[in-house]
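Omission of a single protein chain aside, the complex is shown with its protein chains in their original locations.
First chain written, first letter: the chains are A, B and C, and each begins at residue 1.
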């Protein structure tokens, strides 16, 4: 039930996002024809041909409805710039971005869990907090640039280039994972702190449970709840960060496609990225809601009210 | 080897840590203590503590929670520590399992557990030597885990095999029906009673000789409380040693062999339960006993201190702004004899409670021949198919105190909301001061709003946190009293000060924020605010259930005074039969949204007609010592 | 079940140390001076010197010189105005819009609230950077597009906080209580709801300012911000990147200043947050 409801609202969000993006691009300066022409030769004849080819003489509403109708069928149109179906453009680039995002998310989560659990002593907590503050406050591209200079240019441990092989994934993934880890650690630690103040922790200790066991078996699970609420934010960081990280590290991916599309006003691609991003957002948030249910039994739809005397 | 976090800070028999005068020397503190020690007790001494001090370092001065107490617990005994909040009773109990807190500094001249001095392997002792039961199982059991897992955890920690069968056996032993199914459920899926039983089962799982129960029944309804007390009694009878921590003398009287009364970190009095309750020697114990509202206390003052009803300025001690565990000084002073103050008795009210001619204001109800302030007919409230309140008829007359009693979920708070007009009834109607009240738009109700006031259980949330006491009360004053000029002075008007004086508070509180007040002061401010618009009826929704018994006594006295002097009617909602019996003229007993019985309070409580009322009355742990 | 999407601004954190807060406040004061009176601290940020191009940090040029021989420190100091202004205006837009929409959602009927909440969701479905890119596509690169983009992208956060806070306050006992004194709805909202909703906003805004500055730097880095030769920090970083192998200072030093500013804002913000929480429940 919850999932169905989530998916329905998700569809609404999807539609709103697509429409907003469409309207925004409609309002963009310069006509579509200008975008298609780029810096090439520009004569009325060429313009007429382009208008005819892309059906740009139709009213905006018709173009919008046509776009929606085709988008609903999974046809995101053709790129003005790349002359290929947008779906293909996106499909080609999604792999590297997904790899990067997943690697960064996993690495970030792992780092955060480790830090939050191990830095319970005051001095360790202080060191870790400073680290978190710094990585969260540093522009991600600066982290990337510094890592690149040190580990690639100077030490030569990792390849400088591109999106091939595991080694080339390390630095970008670390760069993207650091801010994620910084925030997640703070949230997890805060959650653990709160949980450790709860009476059930006293009860658990009173059973003879060791401190580490209390932390891992009881407090951590409670701390995961606020962390799960961050998935929406995490998604933004990962997708947004990908644009920057891919630029810094010269990686292929959706970020590069987006940047190129925005720069050249390649409307079909921009729209597709927006719709795709909204889609991922909806999916991720639905998953987050489900994981709530998994973590917290109190949120599960109750088959029965409290029973017994 | 052990819990690194707690252990090093518990340097138990460390001679250096103690003042030289105490070093190695046992200095008995009280006569009671002496008696106990001299007691011919061949039973094993499970716990023996001397000169126990527990201090919590704090930026604004250390908090000295436990100040040199002595405690012995013998095998098979049930020892109770009684005290009000902040007396140090819980800290004492938790210190025995090394759980006073990570920053607690524990000192003592002797600290022996199971006949051995420290250092202790706390993790083995916890659960193995002593099981701990806390107040509310909903939060004391990990809400994310099944109760089966929680119980099994103890078994795993203490390396006890055959867990599944043992979990079932344990649940059975605490009388949880259908244990296999329950073991797979989470705390929130269980009723309060079952949860508490599961919590006790987990504390007992590793078979500890000592069970420490810290307020084990406080969050429970009275009938459930009775069952849990029975369960504890059963365990005690089976040979379990109990250390019971409670604020409630009545609860203690049912179980304990021996009682220690704690106050401000000291044990002020101790002795066998019967002796201590029947012949308390310390004034504080006497006050505590006197403050318990009950049928017996009906018609007399509970607090030893006269509430300044309108004239005398009170000597309210300065409120403590330091955080707990040291509570604000209670209003008692050690040398005052409780008997002399409680001697002021009130004439018992007639059941109607009308006192003609004493009304300070003229109200519509004065002209009403019946004197009916509010009348609800056929009130019914449902959310979908779920009926919360069903066909409730209720009348409150001028100057009358009507009690509404029921357990949680009985619908009593919904009744309050319906009467107050926060939510419209599904059917039925309310007439207030002879005119329709429900069915009106809020705009039309607004001019009459002031005649009906509300006091809730948690006054802190009932105050705008950004407002001072003066402003809070001034807001409630009618515009005629507070003109624009005085309002600008943020409620420093005479009217506000007069109100504060009436509830026994000084003008020094005018600039305080609600957070800076003690619980009792807050409730007094709430009462002052409710009085400000000169209402004909105040709905009091559990106004004293969050208060310590001595503070509760003062607030109850204050409410009684208000009725007496102003003729204000009160609808008093409570789960506490003692409080209702003490205060109310008439009572309505609610269960599952239905009023099962009503009538004059003595009639209902002494001669209950409905079986639920009987069950309720039977369940109340009475002080089992006559006074 | 509510979709809690609040960004980590709302995390309660340990109190920063006194010295840290002091240093952070000092740095913020310095940044403020730089933003208001940059001439007091630095020379002409546009003075090119083709003979001294890409020279490392020295006594004459503490932060070295850039590809046109301009003093990097001068540019960093003058950049404070751009970056702070962008951050402040964007945050103001976000807070104002978030406050109004959040209050509207929190106070109106179910359906309006649902519609507003879904639109916040729809906005959140764009990662900040993507939304900003979209806005830049519309408004063109430059300060205005950047500011509006960041403002709108961060708005849902404030709107959600305000909305949920409005719900909390609306249902608080003291509002119920105030009904009993016969006050009008407007008066309740103005006297009780609004002030209590507003409470945490300034602190969130201080921390949010750091986020906005970071976002602006990121967008400028991608070439979407103020145009050269404006000494905007993100743009400086972006320009300097091409010279990373020969002149690290043109990138790293301005980057460190951005980081310090964001850290200072966070530290001061958290300090205020703690103070605020200490005062009110």
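What we mean here is this: a contact is a pair of C-beta atoms (placed from the backbone, for glycine too) under 8 Å apart; a residue touches a chain by one contact, two chains touch by 3 or more.
Please note the rule applied: contacts and distances are computed from a predicted model.
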{"item": "Among \"phosphoenolpyruvate--glycerone phosphotransferase\", \"Pyruvate synthase subunit PorB\", \"NADH-quinone oxidoreductase subunit N\" or \"ABC transporter substrate-binding protein\", UniProt-listed name of the chain not shown", "value": "\"ABC transporter substrate-binding protein\""}
{"item": "Chains shown that the absent chain touches, full complex", "value": "A, C"}
{"item": "Candidate in contact with the missing chain, chosen from C:54, C:198 or C:272", "value": "C:54"}
{"item": "Touching residue (missing chain; options C:88, C:244 or C:272)", "value": "C:244"}
{"item": "Sole contact to the chain not displayed, among A:108, A:139, A:191 or A:253", "value": "A:253"}
{"item": "Touching residues on chain A - with respect to the absent chain", "value": "28-31, 34-35, 37-43, 45-46, 49-50, 52-53, 81-85, 88-89, 92-93, 96, 148, 152-153, 156, 159-164, 247-253, 256-257, 260, 262-265"}
{"item": "Contact set of chain C toward the excluded chain (per top definition)", "value": "46-48, 50-51, 53-54, 67-69, 136-137, 140-142, 223, 227-229, 239, 241-247"}
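Here, only the chains that are shown with their structure count from here on.
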{"item": "Length of the line joining the C-alpha centres of chain A and chain B, rounded to whole Å", "value": "50"}
{"item": "Averaged-CA centre spacing for the pair chain C and chain A, given as whole angstrom", "value": "20"}
{"item": "Chain C contact footprint on chain B (complex, rising order)", "value": "420, 422, 442, 446-450, 452-454, 456, 458, 460-466, 475-476, 513, 515, 529, 533"}
{"item": "In the complex, chain A residues that touch chain C", "value": "2, 9, 12-14, 16-17, 20-21, 24-25, 27-29, 125, 129, 133-134, 136-142, 145-146, 148-149, 153, 183, 186-187, 190, 226, 229-230, 232-233, 235-241, 243-244, 247-248, 258-259, 262-263, 265, 270, 273-274, 277-278, 281-282, 285, 288-289, 292, 299"}
{"item": "For the chain C and chain B complex, residues of the former touching the latter", "value": "172-174, 176-185, 191-192, 195-196, 199, 279-281"}
